[in-house]
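One protein chain is absent from this view; the other protein chains keep their places.
Think of it as A and B in the order they're written, each chain with its own count starting at 1.
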Amino acid sequence: MYKIKLDQFEGPLDLLLFFIKRDELNIYDIPISKITKEFLDYVNLIKMLDLEIAGDFILMASTLMHIKVRMLLPREINEKGEEIDPRTELIQALLEYKKYKEMSEEFSFLETNQRKINFRGNFSSDEKIAPPEYEILLKNVTIFDLAKAFKNVIDKIKPEIFHEIKKLNISIEEQISFIMDKLNINKELHFISMINEMRDKIRIVITFIALLELTKAGIIGIKESMNFNDFVLYKISNG
Amino acid sequence: MDNIYLNIIEALIFSSDDIITSVEIVRAIKGIDGEETQISDADIDGAIDSLNKKYDEFNIAYHIVKIANGFLFATKPEYAKYIGYLSSEKSKRRLSAAALETLAIIAYKQPITKPEIESIRGVNSDYILNTLLEKSLISISGRAESIGRPLLYGTTEEFLKYFGLNKLSDLPKPREIDEIMKDEDFLEQRQKIMMNLIEENIENESNDEQTSIDEA
Partner (left out) sequence: MDNIYLNIIEALIFSSDDIITSVEIVRAIKGIDGEETQISDADIDGAIDSLNKKYDEFNIAYHIVKIANGFLFATKPEYAKYIGYLSSEKSKRRLSAAALETLAIIAYKQPITKPEIESIRGVNSDYILNTLLEKSLISISGRAESIGRPLLYGTTEEFLKYFGLNKLSDLPKPREIDEIMKDEDFLEQRQKIMMNLIEENIENESNDEQTSIDEA
């Protein structure tokens, strides 16, 4: 028996191709009994060692033995009246397998070439200026959306019945400084959380007007919030 | 220093994952071309200057910067807005691992409510659900009959299209994934050991010549 490295075979078809190549056999006229014997030698070893792959080899061994038997019987005839070679299917499988086996060598070649090229490694110093976020976030937000968001908030507030009419002393100026004070502490301010503290509808309305004043003057900006119907206020630095 | 080393230095800086030092550059060149190669750490600085002069002269959009004894490539600042735009577009598009996890839960367990998703993931999932809704990967498919009648979520047509599936039942079953992911590392190891044994056996056998397998 030839000394061969078993783990270089990907499976039974690969092993059969090896025999064919080594013994310069004609693939269309495989000497089935010779090749079956050699194949069985290996299968018995593999079986003995209870290998995971044994199943695939045993299956092929039984196919080979089956072909061997059919070779001894009178040939079957197909519908065209031609003799059927019992080896046909095996030959087709071997050729099909060989076709891809060859291509895997091409792939290996491509792999070798590709391993010679390197991509850029360090991107840490590339300067990036991200476009101002509000420009992207507010792309489809109109003043109408803004007003609608506000209306939704107002509508959600449950009407309270007042027994007393309180006089409120709130001015737009006061609410402007109220917003600015808040924005000096926090970089960003959620509209809903800001007005949640407010009890009176009129205070919310005046705060909203103050907010529009500040936006118009370019002192603060407004951007979308992840929460539906809310938005975020932020200070525009240096005007 | 020979001029042919300019390109090697350029390639080394380009492909290095970290800031590369003069010492490393010299080590690679001597490692390949031999210790006797006429090149020293001091040559590298000059080489970088020549390279940068070349990039300026031929109007190339990046150059090599020197940082703390090392070098790296950087694009010139005038392209910062374009690069910034591209990277912010990219980061917006990328699905985070958390979003993927949530999407997977919804895909396999739909229709499913937010409390159910959160009990599987163990974290609040409002933000992620919003993101997925916004990207049209999931949608609200109705309300559960349970107390409070919470909203039910399910995947969309877009979701199927993205993953190239015709229908939901085309999703790989966990069992099918298990099948290909079963502990094959172990099997492979065992197979290698066995193969070596077989080879030894074959060798012994060929010495022995007369093993009759025909009996088997």
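One rule holds in what follows: contacts are C-beta pairs under 8 Å (C-beta built on N, C-alpha and C of every residue); 3 or more make two chains touch, one makes a residue touch a chain.
Note that the structure is a prediction, hence the values are computed from the model and not measured.
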Missing-chain contact among A:V69, A:L95, A:I202 or A:M226 belongs to A:L95
Hidden partner chain, touching residue among B:D17, B:D45, B:E134 or B:E158 | B:D17
Since one chain has been left out of the picture, which residues of subunit A touch it in the full complex?
-> 8, 10-14, 21, 24, 27-28, 52-53, 55-56, 60, 93, 95-120, 123, 126, 128, 131
Which parts of subunit B are in contact with the chain that was left out?
-> 7-8, 10-12, 14-17, 20, 24, 27-29, 31-32, 54, 58-62, 73, 75-76, 79, 81-83, 85-87, 89, 164-166, 170, 172, 176, 179-182, 184, 187-188
